[in-house]
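In this view, the complex is presented without one of its protein chains, the others remaining in place.
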């Protein structure tokens, strides 16, 4: 059922307003940018998920003086009402949920045609097209930011070939990002997705977490906090030792397979759970993936292990009958916190987009000095985001006294 | 859109099958009852929520030899497809989702007219009608079970007046019930309901739990496990001390009100959060109730504190604008784990209905000896349910050796 | 080296003063008793451990108006300097560290000869002698208190034979006692004793806790808090289930024996760890007992399992060489929190002796109404101790409003 434009825009504004309420860090940055106007006269092009949170980021950059052009980084995540609201407010926003590849590409080109001084990417599409097809657009470009690991791989590839023509800030490698996005964000939302899909009682269960990186640590922590026994599987000795020192059991996956009630893969690798594991899992075991791609659970192997067609027993649960036992796969092995939950809490996006906004400001203020290449988020930006988040929590902290600062320097120097 | 009977029944059977998969304790009881047939020749009448889990209970009792008559304890929770499946399988099952009061009463009477030897109640409707309107039905009655606190209050009222004519087993006061239903079940599902309604990131937040009974303890434990700081408010000194000894902060509600991001009431009392608390809560605070009735948050007081009409900002979130701050009420103050989540995990219902089944068996085997009155679940039944749950987890435990049993007795007697 | 009397008394006074600093609950009771003088004109006889904490209890009772006579409940725990301080202050205190049985008995008789109106026992010696040898002393006796399980067994034996002639308050069964003494007190101090004896790093270790009663729960909680994986062994299904629901692994002892690094018995039973367990324990395993008697680890069985004489490798660690592996027994299998640690923290004694003081007051105010028999600590006393402990923590809590109290009553009555 179609919604008329004005009504759609009104819906979008309500949604944006709610998102703003959840993004205090970005709000405080917007307030400062509105005062200082460091982006006055500049054009910012962004290819991001077209959501209410992105609208809040756009609003902060506009408050700083930028003229904006936006397009969608993924047609599946576009919120049409948000686009409508942006357009109604005069922002050059492109995208429609479910648009086809041509429409998508047109959106990217429209942003590039707006001749941005700074770009924001979520997958390196703007910078990719600029380098591949519109090199003249690179001349005025101060630099860009990138939000994803995949995008960084592309851009670092360019840099390795000596072809990257501008500074790029690796926003998703900021420490606050890791903490909020991977550790606490996905830690919570992966468990949340599993509960929404299955309504399992976690207390008393055994959860096997395969992979103990930032995200795996977060999931293991939250699973324990929900009352589960947690077993960790790792191929890296140092990470395995850390898991053991945190009080988790650590063992090979095939041994854990026989013990677990719930399995979560989060390794970044493929076939972490395969036929040899399926063969020993207990009846009713639940399999979920929290890694980026749906290759961590060997889906063809699972299908081959089954004696009958898989069937959907709950909206997000597919049951595989192995003859003597049944296994339950969540969300077809796709990333469970997005597929079965609501994805990242707004507090996570608040931190990401606060870092984005400050990274843009950093490029504008210091871009010339940075040089072409992929750069980490400056420590100052990380500290500032942390400081603003503490302020949003209402938390104050001490500062070093003059004597303490001297002592600290002195100790480092004089000893 | 109407579904044809056979198809509805098929849907119901699928749902029942899934539920059975989640109820290993009840399954093992059913297997034993099928062997021993202790209910052969008896009629069992049940007025329960007509859900897939209840169908599993019915199946266990039928396996034990009982002839069943079922009616709904609440028209809002009836799963029509489950009723259809039961009817298709020849069970006398009554109820339709959203049926009116007359239809509801007719269901109760139909069960009573089936002349049950044992009743199962969820709110004392069967026993209530039997005592009030069909006293002749009491003569053949061996006894009944009751699942709710409210029902027990009614039945104990009858008993206090000397009018209760049969033994009643207080199923919901079993220790396994408390553990699973209140502590772990609601502990998890209340938090789950809050997350589904709001998608908040719990890490770093301050949650205020008002009431530190079985359920409050469960919620506090799970909130901490999700990374929140937890503040407990209590009026009972012993409970308050226990909370403090568990490492929670304890303080008066009005003081906690100024600190909390999320508030959960679970006291069993009224107006636990009122205007004096709303007046000091921070902007964006979330208010939820996990107590049985929607009186714990003073809703008229909240409305009176607002300067504008409340508005729904998310499906389960109503925002109250207090002028300088906005407060977010979840699920209109109704019990959040049911209203915003999926209610109790099947593992919880497994324990409840296992206790129900064993309580029915106990009545049949020992009813004559019990005498009229409300009786606790026998320790044997509690132990048996615990034993079966451990078995379902695949957990074995030791038994006392002969020498140890003697030592234990000896110590108790001889010292 | 002998210390002169006045100097010894001064030492004792310093020690008592320090203890008072740690006993805020008892201090506040003393202040009230000094105001109200409910014990004026009464004689109180106490057979307790003659320690600084006991001196504080005596001081509170004296402040309430009582005349005191004290003797030691155990020659091994007597602090001579405390006795000296009491005597110097005019209190009739008897006992000397290491005194022989005759001297000990003389102390008990001296207290009885003081014709107490109320007795305090730690092992039922005063009440035992009164009933067995000085029945005339029972006539004036209002009642007594008892601090130990062993003493209660004796007194309940008397009661079962119809021979108990006065009311006795079972102080150690108060809920605050259980919480502080067993759960938090021994929970912490047992772990503390193990660390002092061995200096083990707990993180990464597997601790097996045998017995999951109040104390076992406390030890398991603290071991997990120190970073250990915890396995629980239990013979009771309900307790085993609770352990599992708390996220602990539960298994038979012989299976746990092969996994554990540290073993703690706390069952109240004998031979919980025996040759079949020793046979599979890993090299270097540490064995400790936190139960009352040194029978929980089968010491003869351990000796028989060894291929050589045991030898003391650290002050509190005896190593048994089993040929292929070595096992380390702590404190000769005696209760590890006392034998290897400092026993109960003063905060625990504060709660115990606060309960003692209020129990004495309760006997004096209501003794006639109580009747002969062993009585639980009144709920009022438990609540008052909890209330005072909260006050000592500086914690305030809410009270029910009039409307809430009415609602609570109304709900219980009217529904």
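Note that the chains take the letters A, B and C in the order they are written out, and that residue 1 is the start of every chain.
The rule is short, and it goes like this: contacts are C-beta pairs under 8 Å (C-beta built on N, C-alpha and C of every residue); 3 or more make two chains touch, one makes a residue touch a chain.
From a predicted model like this one, the values you see are computed outputs, not experimental measurements.
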{"item": "Selected residue (touches chain absent from view) among A:133, A:153 or A:304", "value": "A:153"}
{"item": "Residue among B:89, B:249 or B:294 touching the omitted chain", "value": "B:249"}
{"item": "Option from C:244, C:326, C:362 or C:375 whose C-beta touches the chain left out", "value": "C:326"}
{"item": "Touching the absent chain when the full complex is considered, from A:32, A:134 or A:270", "value": "A:270"}
{"item": "Sole residue of C:39, C:226 or C:381 that reaches the chain not shown, by the stated touch rule", "value": "C:226"}
{"item": "Contact footprint on subunit A, counting only the chain that is left out", "value": "150, 153-154, 157, 175-176, 179-180, 184, 233-238, 240-242, 244-245, 250-253, 268-272, 295, 382-384, 386-387, 389-390, 393, 395-401, 403-404, 407-408, 411-412, 415"}
{"item": "Contact set of subunit B toward the excluded chain (per top definition)", "value": "203-204, 224, 227-229, 241, 244-249"}
{"item": "Subunit C, residues in touch with the chain not shown (by the definition above)", "value": "14, 18, 21-22, 180, 184-185, 187-188, 192, 195-196, 199-204, 221-222, 224-227, 282, 284, 313-314, 326, 342, 345-348, 393-394"}
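In this section, only the chains that are shown with their structure count from here on.
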{"item": "Between subunit B and its twin subunit C, rotation from the CA superposition, multiple of 5 degrees", "value": "180"}
{"item": "Highest-count interface - the chain pair sharing the most C-beta contacts", "value": "B-C"}
{"item": "Geometric centre distance via CA averages, subunit C-subunit A, whole Å", "value": "54"}
{"item": "Computed distance of Cα centres, subunit C from subunit B, in Å", "value": "38"}
{"item": "Of all residues in subunit A, the ones touching two or more other chains", "value": "203-204, 224, 227"}
